[in-house]
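Note that one protein chain of the assembly has been removed; the remaining protein chains are unaltered in position.
Coming up: chain A.
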Amino acid sequence: MERDNHQEGEAQGVKICDSPSESNPPADTLATSLSLLGNHMFPDPVERNDGTTVVKEEPADLHLSDVTAQEQSLDAEHVSNQVKKLETEAAENSECQNNESTETTERGTEDAAIDNDQSDSGEFVVTMLAKAKLEEQGIGVKGRSSPLLEAGTQESPAFMSHRDEDVTADSWRQHRKHVFVLSEAGKPIYSRYGSEEALSSTMGVMMALVSFVQSSDNIIRSVYSEEHTVVFLQKGPLVLVCVSSSRQSEQQLRGELLYVYYQIISMLTQASISRIFEHKKNYDLRRLLAGSEKILDGLLNLVDSDPSFLLAAIHCLPLASSLRDSLSQILQKAITPNLVFSILIAKNQLLTIVQEKTVIEDTRLEPADVHLLLNLIGASSAFQAGEIWTPICLPLFNPDCYFYAYISYLDPPECTVCLLLLSTDKEAFYAVAECKRKIEEAMVAQNSLSLIAKAQSYSVSQVGVSDLRHFMYKPFDVPDNYRQLTQFTSPEMEAPYSSEGEKMRLLDLYRYMHSRIHSTSRPLKLIYHVAERETLLAWVTSKFELYTCFSPLVTKACAITAITKLLRWIKKEEDRLFIRYPPKYSTTPNPSKSSRGGKSDQQDSTDNGFLSLL
């Protein structure tokens, strides 16, 4: 079986969308680069099962793609080993472009075969790699048969830095997900594990790969091997690379790299980065990012452990709507010129958000921007007694200019309730700090802090549906809010998902379901997935996106009934689970559209002063 698979695997190769026939010369070079990469990252081939695929294609929509497939009834079953998959469409043919390495089990034989046989359909062309070389180098490591069952068990999401790690050690290679950032000139900028210096040779090889593909006017997108997915993302002068054994889809991994890019932008702005590299192609960006590694480390840990990133939605803390409204009103009253956002956070979740009318009129606050803000707060609050004033860019709002963020905890020394005020005026610290005093005063008067302290996430048992273990619900139809603030709700992860390993396993299952739902080649509306220890059902409609997890023996019919009950419960609790009407205030006599305008506020992106030091 392994042998057969191996033969098949040899046939895998480079997928290039717009240069189908020029296979050999590029493949040679590419294969050499890949071998080198394999050498650097995974020098000990355990099994020579090297299905390696390189995919190049035109940039596709990096975000959650719209689901276009027709909703259909559950009508086909696809059984492989103990894993039963039931999808809306029979798993017939033309599934080739679907390069998900997250195929549940036995990806080897069956899927590899399908990939090869059918990859010339559609827009992709498979090119044979110089296979002999790849076999020698062995990019693949251990032949795992069931990634979904194994993935995550060795995960340790503890917040720690790995700068000092020995990059030649096995343990370094075995990290589930490596992330590297380098400049176009090949200078290392960031590595999740190990120092960038120690990794410069690895980065150099990646750079060789990237420049090879750039030279033929393509953007290299990803490289697949049996065990790893390597995804490349080029944004301006930065190249981001993810090497993952997490079995996530390329799309998901690319989305995560995009978060890393945005977090860098949030600290430096896109305009500054372009300008820096325009002036000096091989500038060492670590000079400016030094000290920010922990922020990026923290982001990657969150990306792995918090489904908000996967769903591109915000998770707010459930709160009686009367309390949420009163908090919003407190924020609404404490204003000063040029204040644009007032955000209240408890236990790292959103309580409420109030925004300036004119600034945000024509747009909405993107969840990604909120995620970046929350991560920044989490990573920079070691010394929590003070009031922080710092420039920050919201990349999706406007990648080229800064806001000034006032960050202060309202309940020292516990420091669980955090106030975040964003102003467009660099000099406004004292005025904004005064808003905080007003807010603090009002909260004392209304006893808000002790009410907030009682607020907590909910248990799935409150839904009252037996067999339902967990769910994630992202509505598109909560009146007035989706347009302004994409949210989702989800109960605590409880037994059997209480350990870190089990939590990660459930998240991996969700990631798998999500990748199927959002597959670019073959999106699905409904998936019923019987895994070994649980049964999952994912469902997307025009009104919501829902992921549910049931005990393993639940029947399809039971699950459907349960979901009907769940949806009814959510509807009933909607006011508590979501921020319904994000309130607004007006603080700008002459609307500061500037923050949106981009060009008009050039000065804002430079007057942080560091450019003068270059």
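Here, a contact is a pair of C-beta atoms (placed from the backbone, for glycine too) under 8 Å apart; a residue touches a chain by one contact, two chains touch by 3 or more; residues count from 1.
By definition in this document, contacts and distances are computed from a predicted model.
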Self-check item: Undepicted complex member, UniProt protein name, chosen from "NEDD8-activating enzyme E1 catalytic subunit", "serine C-palmitoyltransferase", "Ras-related protein Rab-20" or "RBR-type E3 ubiquitin transferase"
Solution: "Ras-related protein Rab-20"
Self-check item: Residue of A:176, A:235 or A:426 touching the missing chain in the full complex
Solution: A:426
Self-check item: Options A:185, A:289 or A:312, residue touching the unrepresented chain
Solution: A:289
Quiz item: Going by the touch rule given at the top, which residues of chain A touch the chain that is not shown?
Solution: 267-268, 287-292, 294, 336, 376, 379-383, 385-391, 405, 410-412, 425-431, 433-434, 437, 440-441, 444, 449, 607-610, 612-613
